[in-house]
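Every protein chain of the complex appears in place save one, which is left out.
Presenting chain A:
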Amino acid sequence: MDDAGELAVVEHQSGARVVAATPSALARGVEPGYSVAGALAVAPALQLRDRNPALETATLAEFATWAGQFTPNISIDPPDAIVLEASTSLRLFGGVAALARRIRLDLIPLGLHATLAAAPTPLAARWLARVRPDSLMRASPHWWRNLDALPVDLLAEGAEVSRATLELLHGIGVRRIGDVARLPRDGLARRQAASVLDTLARARGERPDPRPWFVPPERFESRLVLPASVTSTEPLLFAAGRLFSGLAAWLAARHAALDRCRLCLEHDDQRETLLEIVTGRAVRDEGRLLMLAREHLAALELPAPVEALRLSADTPISAPGRTQDLFGDPDAARDGATLLLDRLRARLGPDAVHTVHPVSEHRPEHAWRSAEPGCRPARGSPACGLRPLWLMTEPRALGSPRALNLLSGPERIESGWWDGADMRRDYYIARAPDDGLWWVFECLDPPGGWYVHGFFG
């Protein structure tokens, strides 16, 4: 969690109690379990937020989606845990410790903080994450003896051991998980504490512990409420970075790429601003998407302060990951070219970036058209006279044609009766007083007159 000042999350279930607090609030002495009055007494400036279970579930799902880049076997363990079955991908990531380090580092841009632990069974890993964060327990004979020292209260964590059973265990002086093992098994079973034995067996891996695998959503949608309304684009970009990190993880988990996504800027009392981010080719790189978003935002004038950001994407394109090439990436140059095109389009607008193609037409104005950059023009333009490299889109009337020195011509162009843009012109190549070569014409239809239409640059 970012340092958002002194902030605590409050649950109202059994009297208003603090369930979590920011580091600066913890430093003030606020602790989870405090009543609201108690917390306010030690930290008068404390801001309180109600617990939002829906948001917690959504965050877990987002996190699970993100974790899809490490292993396909993920399961959500409510209310606050995620289990990754990583034994098959350990070699790829260079071992448990390296994987844990990478997860921790990669979580930073997402704005999430996680306590990690690893163990041969999901239940044991969860217990360790709760009380011994960062412990990485490897499978070895009798590894589960290490669990014996853990407090017995953990039995209620992620298992069906009831509070009453825990109290029973407390009552007979059981403090550690290891103590349970020393109790007579049939005695426990008789006292409705069979769940304890079952849980222990699952934690030790003696009994199977199947879990439903998490399936990443078909459609990506992520929303980020800004801590304060924002009127400039720079903080928006920073916040959008988090959303794009999530999007990139979603893509990585699905081994997919996309060529468009939508960024919504939500305002308080106005219609939301929609940015359609279109890339030239399928991408899965968050940096590139973010860079395009930057160009869009830079060109944008915010109609109102922004309260929240929403990023959504669907129809991912299946795209296998690219392996490193020994002799450099042959696609790099083409990549640079499409990247440039995307970037220019995002900033200048799609209309300001184009190319020109010839069109089979005699009228000079209609003998070209604007075209999508990168497209090959169709072959077979009509044979015609020499054409200038520069054309004026609007012919300019010549005040004093006498100053011109006509070099060649005329070339009669008389065409276009079918679409109302009929013309009858005599084109000449002329030398201007400043020695430039101009393409001029005399209009044969009334009102007539001489015009310059292009330059032989």
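Rule of thumb we're sticking to: a residue touches a chain if its C-beta (ideal position, glycine included) is under 8 Å from a C-beta of that chain, and two chains touch if they have at least 3 such contacts; residues count from 1.
Throughout what follows, contacts and distances are computed from a predicted model.
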Among "ABC transporter permease", "RNA polymerase sigma-70 factor (ECF subfamily)", "Translesion DNA synthesis-associated protein ImuA" or "Cytochrome c-type biogenesis protein CcmE", UniProt-listed name of the chain not shown: "Translesion DNA synthesis-associated protein ImuA"
Residue, one of A:L136, A:L237, A:A282 or A:L391, that touches the chain absent here: A:L391
Absent-chain contact - pick from A:L26, A:L168, A:A282 or A:V353: A:V353
Touch with the omitted chain, as defined above, among A:R145, A:R175, A:R190 or A:H362: A:H362
Selected residue (touches chain absent from view) among A:P133, A:G287 or A:G436: A:G436
Residues of chain A (touch criterion as defined above) contacting the omitted chain: 332-341, 343-344, 347-348, 351-360, 362-364, 367-369, 371, 373-377, 381-382, 384-393, 401-402, 404-418, 426, 428-429, 432, 434-438, 442, 450, 454-457
